[in-house]
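Please read through the structure below; I'll follow up with questions.
The complex appears here minus one protein chain, its other protein chains still in place.
Each chain gets a letter, A, B and C, in the order it is written, and its residues are counted from 1.
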Amino acid sequence: MDQTRRALCVQHLDIQFSTPHGMARAVQEVSFDIHAGEIYALVGESGCGKTSAAHAVMGLINRINAPGHRIGGRVLFEDKDLLSLTEEEMCHVRGRSLGMIFQNPLDALNPLYRAGYQVYEAIVLDKIGKIEAWRRVAELFNQVKLSDPEARMRSYPQELSGGMRQRVMIGMMLARNPRLLIADEPTTALDVTIQAQVLELILALRAALEMSVWLITHDFGIVAEIADRVAVMYAGVLVEEADVLGIFDNPRHPYTRMLMASLPRGFKRDGRLRTIAGLLPDPTLEIPGCRFRDRCPAKIEVCATQAPALVEITPGHRVACHVAATVKGDLPP
Amino acid sequence: MTSIWKALREAGRNKSFLVGLAIMASLIAAALLADWISPYTYDEMVIVEALRPPSGQHWLGTDHLGRDSFSRLIHGSRIALKVGAIAVTIQTVVGVLLGLLAGYYGGWQDRVIIFLTDVIWALPPIVLAIAICTLLGPSLTNVIIAIAAVSWAQFTRIVRSKTQALKNMPYVEAARAMGESDLSIILRYILPNVIPVIIVLATLALPVAVVNTTALGFLGLGAQPPLPDWGVILSESMTYIRRAPWISIFPGLAIIYVVLGFNLLGEGLRDALDPRLKV
Amino acid sequence: MNPLVEVSHLEKHFEIRSGLWRTVSSHVRAVDDVSFAIAAGETLGLVGESGSGKSTVARLLLRLITATGGSVRLEGREVTTARPAEMKALRRKMGIVFQDPAASMNPRAKIKWSLRRPLVTNGFEHARIDDQILAMLAKVNLGPELLNRYPHQLSGGQQQRISVARALLLRPRLLVLDEPTSALDISVQAQVLNILLDLQEAFGLTYLFISHDLNVVRYVSDRVAIMYLGKLMEIGPVEAVLQAPRHPYTQGLAASSPPMSPHQRGRQRVLLAEQPPSLIDLPTGCRLHPRCPFRQTICEETRPELRELAPGHWAACHLAENLPAPQPRDT
Partner (left out) sequence: MNDLTAYAIRRIFQSVFIVLAVTILLFAIMHMMPGDPIQLIDSPRLDEATTAKLRARWGLDKPPVVQYLYWLLNVLKGDLGRSITNGQSVSVLLAARLPATLHITLTALLLQYLVAVPLGLMAGYHQGSVFDRLAVSVTSVLRAIPYFWLGILLIIVFAVSFRLLPVSGYRGFQSLILPVLTLTLPALADTLRLTRSEVLEVLREKHVTTAVAKGLRPQMVLLRHVLRNALVPVTVMFFLSVPWLIGGSVIVETIFAWPGTGRLLWKAISAQDYPVVQGIILLITLLTVISTTIGDILTGLLDPRIRAELGGRVA
């Protein structure tokens, strides 16, 4: 795998939404690269801005679903800045170079069209003949391992199970061989045995199609299962980024460390879990300093005044924390 | 139920709601103060003054019997609002009770009530109202009965579906698990959550009731002359439509004023209380 | 052991009507011949995927829906047929917490009202109600300032702790927790789990903890029961069932569950093939057999009964003794 080739390069991404209480900053100055062929996981709790970031990259935030929004920064993909493309130009990128699958595959498919047609619709965008296109639909249904593909093509989304719907979504988004697949909580709505099957499928397709996957999730289990590199977001800010072993074995940011410690891993007798006191900061307020400060047990004076930059502390491991380098061992309670 | 007041404050920022509120206030004022506002009584006939166009003496002109159109219009608002309010109250109470019953208990109660609404809907409302008024004879009381009879079904259907959704909510299940009785659940847990819908429905039902009242009056099945019902005025004006079109114009504008006002009010309330409700 | 709850041959079948005349054509066997007991003071974890019937079991225990067969006994008293007065008394001994904390309280009423209702409706002395509420709030680490708020003004974690407090106000013996942390963020989940464990110690509570998340269930439970398509597949002590499962379904579930660390990646993830069949056209014999990698002819023909394979460890599998050893998995 060529580690230096970048599939996607996000620079200083900034997203603001208009709310009745003023502009809310959903994403702040987020920068990261996704390498060719890797699975890059963006992890965070609800409201951290991970989904907004993905929607902004896909150009899915528009005047209809978010009137009055503001997006800043650059998203470089195949030598183009996606944020500066016109809607017309974006139509050529979406689906063809960039695919995206969503959390709830029932809502994400049109209930009035058969599953096969919804995939067909994406394929014919490439000026392919009707018969050829339908043949390709059947091929894709096979490729995403839907049993009895002919019958599944004729089914309506609501007649399929959750796992099958997500397979249809994956087939639809891979129809035109994109370079990058954005997977937004792809298995959250699925049962664990089905989740395992879908993750397996994503891994297999990544290898077969030589694409990158940008995985967005709140579930560290899924990260541990398939991610190559991991970024952790908190309140719109990217707080830590490392390869998957670095995040699990050697988390540096207090937020990441506390989050890891709050996962139930053992038995009741092993003692209570770590909790993170306090609440997320109000996104409409301009907060000086570190956004995690109020909930951080290791905070020092500078945290209140200066926002920490995301700096590389060991090769490939970036942390946005003033104390990450100094606090070793257990965090104070 | 403070959250309703909160929603109302939110509605207060909505321009159409405020316009609607102002129109409603002016109508209520006109109805209450009709005797003071209007320069003449509604039935004072001065035959020599008949069919005069609007002037300083008669702001909106006079009708074929020389009655002052403005005074009749103002007094007409009293009839429109009174009939509308009573009819809407009756249809709301009946519709909501049946809707709660059908939605909460389901089973045969539900099937019977739904069949009744289907039968009511087998006729266009105005035709059914005409039929009822024909049967009972023309009078304002019968207009109220007719309008309530054709309009309760909508309340029932909407309250029923809302109740069905609410009764499976975890908080209702939790209430049952804590030993709350059916009656307590309906009154304390379901009804308060249906009330916003009811308020919106009732607000939007009032203009419909006013239009139906005047339509029945227009057809000679509702209020009878010399009562200054807007429909009656319109129907009398038809004969003089070429010579004195102004008699026809103003009652219509009055009806539009009422309907527009309450529609704006209702839509403003809907946006604030229950944006997903479609009526 | 002295069971607080005894469930025997519990059954809930829903009628399916179809065709022109909406005649009863088949049944959904949401819960089918399920038996288990919960000892006073212990936590039984009930695990299953969607359609397994685990939430139906919860509602049957509290008689929020009526069983079509079998019995539920609480302290030896029958729940499924109790008369209204007796039922009200029985309900005071049982509480329930649901998955969706935002929908668990009357949205138009203040928290204070929602907490007072169970006490008022069960005839508690008015003078002492407020004290009891404040004491219970303190137990779930919440302050009295929340009492005058509406549910939507609270965070998910606060809402769920209020739900727990409300369920405990009547001092029940049994608390049924139906996916209580599934809708919460990780850090909030930890908060709620800690409180639940604290309360169990403080009040000597008995829990039925329903979840699809094996890690959570492992953490809170003493014993675990595994359900699949309305049937109990395996039940036993938490270490035994989750570390050395004897039923192929439990093994598949454990293998599918995401690992705690990337070091465990090498294992086989997918054991169970395909999709679960529909609850209407259930497979003959063992319900798992179409998905089971070990199936044999007997599995298609005979329905396996729960058998005690080790003390207290039961599984419903014909082949339990002859299965390949499950892959070891450390935590």
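One rule holds in what follows: contacts are C-beta pairs under 8 Å (C-beta built on N, C-alpha and C of every residue); 3 or more make two chains touch, one makes a residue touch a chain.
The model shown is predicted, which means the values in this text are computed figures rather than measured ones.
Although it is left out of the displayed model, the omitted chain contacts the following shown chains in the full complex: A, B, C.
Across A:36, A:60 or A:327, the single residue that touches the chain missing here is A:60. Residue A:96 is the one among A:6, A:96 or A:218 that touches the chain missing from this view. The omitted chain makes contact with chain A at the following residues, 58, 60, 64-65, 67, 87-88, 91-96, 99-100, 102, 104, 107-112, 121-122, 125, 156, 158-159, 169, 172-173, 175-176. Panel shows chain B; residues 115, 118-119, 121-127, 130-131, 134-135, 207, 211, 214-215, 218-221, 231, 234, 237-238, 241-242, 245, 248-249, 251-252, 255-256, 259-260, 263-264, 278 of it touch the chain omitted from the view. With the whole complex as reference, residues 14-20, 22, 25-26, 28, 280 of chain C touch the missing chain.
Quick note on the criterion: only the chains that are shown with their structure count from here on.
With centres defined as mean CA coordinates, chain C is found 31 Å away from chain A. Spacing of chain A relative to chain B, judged by their CA centroids, is 52 angstrom. Within chain B, not a single residue touches two or more of the remaining chains. Across the interface of their complex, chain C is touched by residues 45-46, 147, 161-164, 191-197, 199-200, 218-225, 227, 244-245, 248-249, 258-259, 262-268, 270, 272-276, 279 of chain A.
On the chain C side of its complex with chain A, the touching residues are 43, 49-50, 155, 185-187, 189-191, 193-194, 197, 212, 214-216, 218-222, 238-239, 252-253, 255-265, 269-270, 272, 274-276, 331. In the complex of the two chains, the chain B residues touching chain C come out as 1-4, 169-171, 173-181, 184, 188-189, 192-193.
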